[in-house]
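The complex appears here minus one protein chain, its other protein chains still in place.
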Amino acid sequence: MSFASMGFAFFVTVVIVIFYIVPAKFQWVVLLAASWYFYGYYSFNDLVYIIITTVSAYVCAALIENARIRQDAYLKDNAETLSKEDRKEYKARTKKHQRLFLICTLVLNFGILAYLKYANITIAYINMYRLKWFGDTDFIPFIRVLLPLGISFYTFQTMGYLIDIYYGKYARERNFLKFALYVSFFPQIVQGPISRFGQLAPQLYSPKKYDFNNIRSGFYRIMWGLFKKLVIADRLAGYVTSVMSQKEYFGGFYILLAVFFYSMQIYGDFSGGIDIASGVAEMFGIRLTENFERPFFSKSISEYWQRWHITLGTWFKDYIFYPLSVNKKILKLGKRLREHGHESLGKRIPIYIPMLFVWILTGMWHGSESRFVVWGLFNYVFIVLGTELEGVSARITGRLRLRESGTLMKSYRAFKTFWLMSFLRLFDINQTPSDAFRAFRLIFTDWRTFDIVKVYEQLSLPQEDFIVAAAAIVILFVFELIQRKGSVRERIFAMPVACQWVILSVLFVAVSVFGYYGPGYDASAFIYGAF
Amino acid sequence: MDRIIEILREIHPETDYENETHLIDNRIFDSFDVVTLVGELMDEYDIEITAEHMIPENFNSASAIYALVQSLEEE
Partner (left out) sequence: MRTKRVLTVIFKIVLIVLMYETLTRIMMPKYIFENQDGRITREYYSSAKYDDVIFVGSSTVFSGIDPAILWNDAGISSYIRANASQPMWISYYMVEDAVRCHKPELVCIDTTFIKYEDDYVEEPSTRKALDGMRLSPSKIGAVNASMGEDEKMIEYIIPLFRFHTRWKELTWNDIRYAWYNKKVTLNGFIEDDEIDPVTEPELIYTAEAKELGPRNMEYLCRTIELCQENGIEVMVFKMPSHSSNWNAVYDEQIAEAVSRYKIDYINFDGLNDEIGIDYSTDTPDAGSHLNSSGAYRFSAYLADYITERFDVTDRRNDEQYVKYWNRNTNSL
């Protein structure tokens, strides 16, 4: 059941009707049933993985919280008799237990994720080197191929919750089924956003009154998501793959165009999917965290990463980067550097080391092959360079008498960031790092003439589709320009009804007619033949 | 409290710390700044800030930071 299918539309409609019919206190049960149905429908056998995660996290949260409750009770009961040292020691012991529970559960869940995600690639590398070095052809067989639906997303979301429980940030959810809903809420299970417990859970459990505005607003957002996905992303996919599979044949300009198109494709696909998820959630009166904030308007790579796949970035920041940055060893290293006169380096080391971990992990999160780690490291290097060269760049701008906040500088920075990030995506659309480097080199060395007819005729992007894609990208750009000044939907809803109808109709026609889906139409096949 | 605002001014001189209550949420402080700040605080007050204190709520305003420092100094 893909988001962009009638099956999903039908499913959502049915769930919404039931959701608003049942008594409010059972609404969350409807969501849970729908979520499990959705997951089971998609891949029944994978239910076992999500159940393991749900149960293990539930039990672990209970153990951690009970340890805390016991500690508080003990300390309260023996308040008079215990010395300060005793209290500290008792607390440390509790902490140790809690940490043990936490680590076991983290290892279990991330272990499953790592096993399913990286086992095959590891086996492939082992086989390759065994063949290379020992001529050994006795290959280790691969494990099952398909990753369970959304496992990266729900694992991160659930483990984030556990870590928060460990830090005592929230009281745990005591109702197992309610907790299961937090893990498996269906709009976000496929591709996020990765929500936080404090933000999502209360919304999931609270009763909702039917409000037409939510339905309408959600519907607009779904249509907009479908527009990005069906009109832009899916239309460009063919071109990108075709060019990348024959880089030498087509040459630099075509690759450059593919790089641009791929940025549009992945943004349309991912943010479009998020729009659909958020729109569906909105129809249930639930606001999901925003995952994208016009990332292509970012003026630096670090800003870009605060605006693209936001929930993943904040997850890594909160659960990897900050904990590592206050790690004693790293802090000590920084201190020693400062004591030895490396003042500024000493300040940066506690930042750059954790960041390196974050970027290696972010790379691995995006894919199991080595090219993703290379991709992550490039991001890291660019961010570090960007920070280190801030002074230089400020001096250059000063020399040129350009205002940092002027439109010209802003556009230039956004342009630069966009292309840097787009070029990095060469690692995403090529099979190996060396392929990606080759493609990059070709862009700058192979300047054979560009013939638009070749795009139309050989690259699965006929002229009409090319025009539609270009127009849609312009519409997306204009939309986001407007969006900088506030919600576009609220603007639309403030318009006269007739205007709203026109906008919705145009959107509907755009998606249903210009959407890139279904079998093509071959007029000649419809000509009445022999029988 | 004044000392904390002084430290904050070293990182971002232009911000109005007396009134700003969303340093993190409004992205005035990025992760880089937060870690720098934590380093300064630990040196200045000889306290131990650990992973569990690293949540936005503790760093959103000068007074929140002050409260955090005070609670850690007590321990």
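Labels A and B are assigned to the chains in the order they are written; within every chain, residues are numbered from 1.
Definition applied: contacts are C-beta pairs under 8 Å (C-beta built on N, C-alpha and C of every residue); 3 or more make two chains touch, one makes a residue touch a chain.
What you see is a predicted model; the values in this text were computed from it and never measured.
Peer 1: Which chains here would be touched by the one that got left out?
Peer 2: Within the full complex, the chain not displayed touches A.
Peer 1: Which residue from A:78, A:213, A:434 or A:505 sits in contact with the chain not drawn here?
Peer 2: Of these options, the touching residue for the absent chain is A:505.
Peer 1: For the chain left off this view, which of A:92, A:408, A:494 or A:513 is in contact with it?
Peer 2: A:513
Peer 1: In the whole complex, not just what's shown, which of A:6, A:79 or A:400 touches the removed chain?
Peer 2: Missing-chain contact among the listed residues: A:6.
Peer 1: Over the whole complex, note the residues of subunit A touching the chain we left out.
Peer 2: Its contact residues with the unshown chain are 6, 462, 464-465, 501, 505, 509, 512-515, 517-521, 523, 525-531.
In this text, only the chains that are shown with their structure count from here on.
Peer 1: Subunit A to subunit B: how many Å between their CA centres?
Peer 2: 29
Peer 1: Mind pulling up the subunit A residues that touch subunit B in the complex?
Peer 2: Listed in rising order, the residues are 166-169, 302, 306, 317-318, 321-323, 325-326, 331, 334-335, 347, 350-351, 354, 387.
Peer 1: Can you name the residues of subunit B that touch subunit A in the complex?
Peer 2: Counting only subunit B, the residues touching subunit A are 27, 30-32, 34-36, 38-39, 42-43, 49-55.
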